[in-house]
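All protein chains of the complex are present and in place, except for one that has been dropped.
And now, chain A:
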C-alpha cells in the first residue's frame, strides 16, 4: 500500500473508520457499561421499584403502593432529619466557601510561602472525612474536652457541646467549615486565570484595591464560585460519617445530629425497612437534583462568563 493511499485513508474515509471505532469503543467501554447496568442503573431502577414495597430482606418484597411515601409525610423523625440536614447544608457550606475565598484572595498576589500556607490549609480537607477526626471532634467538644479547657483560661464556663442538642449540630458545621482547603485550592487556580492586565488597566483608571476586587476579581471568579457551590452542596447533603461517629450512630442528642443519610441508614440497615429506605433515597435524589437545577437556573443571574461578550 502506497504512502499516498495511507494518507488518503486517514484523511477522508470516515465510514469504515466509524464502524471500526464503534467496535473498539464498545470494548473499551465494556467495564463501564457493565458497571452502569449492574451497579448504577439496575439498582436505581430496583430501588425505585422497592420504594413501592414493604421489604425486610428476609421475605420477598410486598407491593404496598404509595404507603411508604404517605408514611414519610407523617414521619416526625424524617422531618427532623430534613431540618437538620438543611440547616447543616445552608449554614456550613456558605461559611466554608466564604472562608475558602477569603484565604484564596489573601494567598494570591505572589505571597511568599504560598505553598506552605496552601498545604497547611489544605491538609484538613484530606483528614476531615475520616473516622479518626470525627472521633477527635467528639473528644475536643466533650464536657472535659479541649475547647472547654481553653475557655476556662478566659474564665468562661464551658458545656458539653456534643451532649447539648442546641450545639451538637454546630460542632459538625465547624468540622465542615474546617475542610475549606479544597475549595480554596480551586479558588486559587481560578485566581491564576485572571489576566494581570485587567488590574493594570483598572489601576490606570484609578480604581482602588477594593474596587478592583469587586469589579474584576469577583465577577471573573463567579464561575468558580458556582462550581464550588454545586460540588459542596451535593457533598454536604450526603454527609454521613461525622454525624454517625460523633453521635455514636444515634443522631442524638434528641435527634439534633440526625442527618438524612444517617436516618436512612437506621431505617434501612438497622430496622431492615428497605422499602422505606429506598423511598427515602429517592427523595434525597429529588432534593439534590432540585437544588442543583435551581442553582443552574439562578446562575444565569449572577455567574459571569468572560467569553460571552
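The rule we apply is simple: a contact is a pair of C-beta atoms (placed from the backbone, for glycine too) under 8 Å apart; a residue touches a chain by one contact, two chains touch by 3 or more; residues count from 1.
Note that in this section contacts and distances are computed from a predicted model.
When the unshown chain is looked up in UniProt, the name that turns up among "Ligase-associated DNA damage response exonuclease", "Carbohydrate ABC transporter membrane protein 2 (CUT1 family)", "4Fe-4S binding protein" or "Electron transfer flavoprotein subunit alpha" is "Carbohydrate ABC transporter membrane protein 2 (CUT1 family)".
Interface note for the absent chain: among A:76, A:144 or A:157, the touching residue is A:144. Among A:159, A:222 or A:241, only A:241 touches the chain left out of the display. Screening A:88, A:121 or A:161 against the full complex identifies A:121 as the residue touching the chain left out.
The chain not shown here touches chain A at positions 6, 10, 17-18, 21-22, 24-26, 28-32, 34-36, 38-40, 42-44, 46-47, 50, 57, 103, 106-107, 109-113, 116-127, 129-133, 135-140, 142, 144-146, 149-150, 178, 182, 185-186, 188-189, 196-197, 199-200, 203-204, 206-210, 213, 227-228, 231, 234-235, 237-238, 240-241, 244-245, 248, 261, 264-265, 268-269, 274, 277-278, 280-282, 284-285, 288, 292.
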